[in-house]
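I have placed the structure first, in the form of structure tokens, so that the comments after it can refer back to it.
A protein chain is absent from this complex, but the other protein chains hold their places.
Moving on to chain A:
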Amino acid sequence: MFVAWRELRFARGRFVLIGAVVALITVLVGFLSGLTGGLAAQNISGVLALPGTRLVLQQPDDGSPSFATSTLPSDALATWEAAPGVTEATPVGITQSRASRAGVDDLTGVALFGVPTATSESEPNDVLALAPSRDDEVGLSAGAAAKLDARVGDTLSIVGKDYTVASVGADLWYSHTPVMTMTPTAWSAASQRTGGTGDPTVMAVSGTPDWDAVATATHTQAATPLASLTALEAFRSEIGSLGLMIALLFGISALVVGAFFTVWTMQRASDIAVLKALGATTASLVRDALGQALVVLTVGIGVGLVAVAGFGTLAGRALPFVLSPLTTLAPAAVMAVLGLAGAGFALRTVTHADPLTALGSNR
């Protein structure tokens, strides 16, 4: 790195420029990742918090299962509950509706989850913990309580019926609406009032049954909670477009860094030939070139991450934004790796430099 450090100082304008570009791309990637994480949490946190190792949805005759259209009739529920190997089966009803605090006209979109209360044998679970014990009560996720400005003891009106807030719990969301829990009976009635069948829409199952056999027999599909997220249309389309944007930014980052170092290395091809003529090993020249790229990437990405942390903290108050290692450090590491790969394209100039050209007079 003897020459590399000195070149970084000597051509600091050029390196500051590329470092700034890397920092800006890091800000874009970090911001988009945080936003994606935030939007994803507002889409799926309620689903991921359901109990069970697999979620069972109705398998339609044509197309894929969907949380929005799934209905599990009582015989399918009974078959799953009785299937050998099943240790726990919790029918859950999910529908979206609107709610308001008594005396307030503003309606707020909510996701109604009909779930039984947790038993003493149940694993600790955020959704079950929120379930009320009485049919005229509801449990509010933190988001629902904030949106409705409601506290324990307040009365809420949901599709023409009043309920008392029994508890406020974890921050759970479903398809961008905050989760509110009801007893299965209350949920069934509410579902019917909104035009639904009143049947549970999902079953959370644990154990080791013959998943495929039971699913085929009941015209259902059993998937892990993560895999079942594809049955959430809003999440699928949202994460697809945001993921594509992030992937494109990664590609742009690799291309920009690669193009910069290709041009930079070609500009110093004659210097590389001189160093080789003086006896430099190709390995030391490669180390220098990659070291330079790593320094630029580290500084650029570091500055970008600081900006993301700042923006993220501010944006988190107004936007669904997740500031975590997964949305900052992970994308940063991918950018560093792709940036180095881009810089690696320039190495051909280093490895193929002919020391004999240093003897020429064309310099």
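FYI, contacts are C-beta pairs under 8 Å (C-beta built on N, C-alpha and C of every residue); 3 or more make two chains touch, one makes a residue touch a chain; residues count from 1.
Convention: contacts and distances are computed from a predicted model.
Participant: Select, from "Ascorbate-specific PTS system EIIC component", "ABC transporter ATP-binding protein", "NADH-quinone oxidoreductase subunit K" or "Cell shape-determining protein MreC", the UniProt-recorded name of the complex's unshown chain.
Facilitator: "ABC transporter ATP-binding protein"
Participant: Which candidate, A:V3, A:L57, A:A190 or A:A254, sits in contact with the chain we can't see?
Facilitator: Once the missing chain is taken into account, the touching residue is A:V3.
Participant: Which listed residue (A:A20, A:M245, A:V334 or A:A358) would be found touching the missing chain in the intact complex?
Facilitator: A:A358
Participant: Looking at A:L275, A:L297, A:L323 or A:L338, which makes contact with the chain not pictured?
Facilitator: A:L275
Participant: Check the options A:A11, A:A146 or A:V334 and report the residue that touches the missing chain.
Facilitator: A:A11
Participant: Considering the entire assembly, which residues of chain A contact the chain that has been omitted?
Facilitator: 2-3, 6-7, 9-11, 270-271, 274-281, 283-285, 287, 355-356, 358-361, 363
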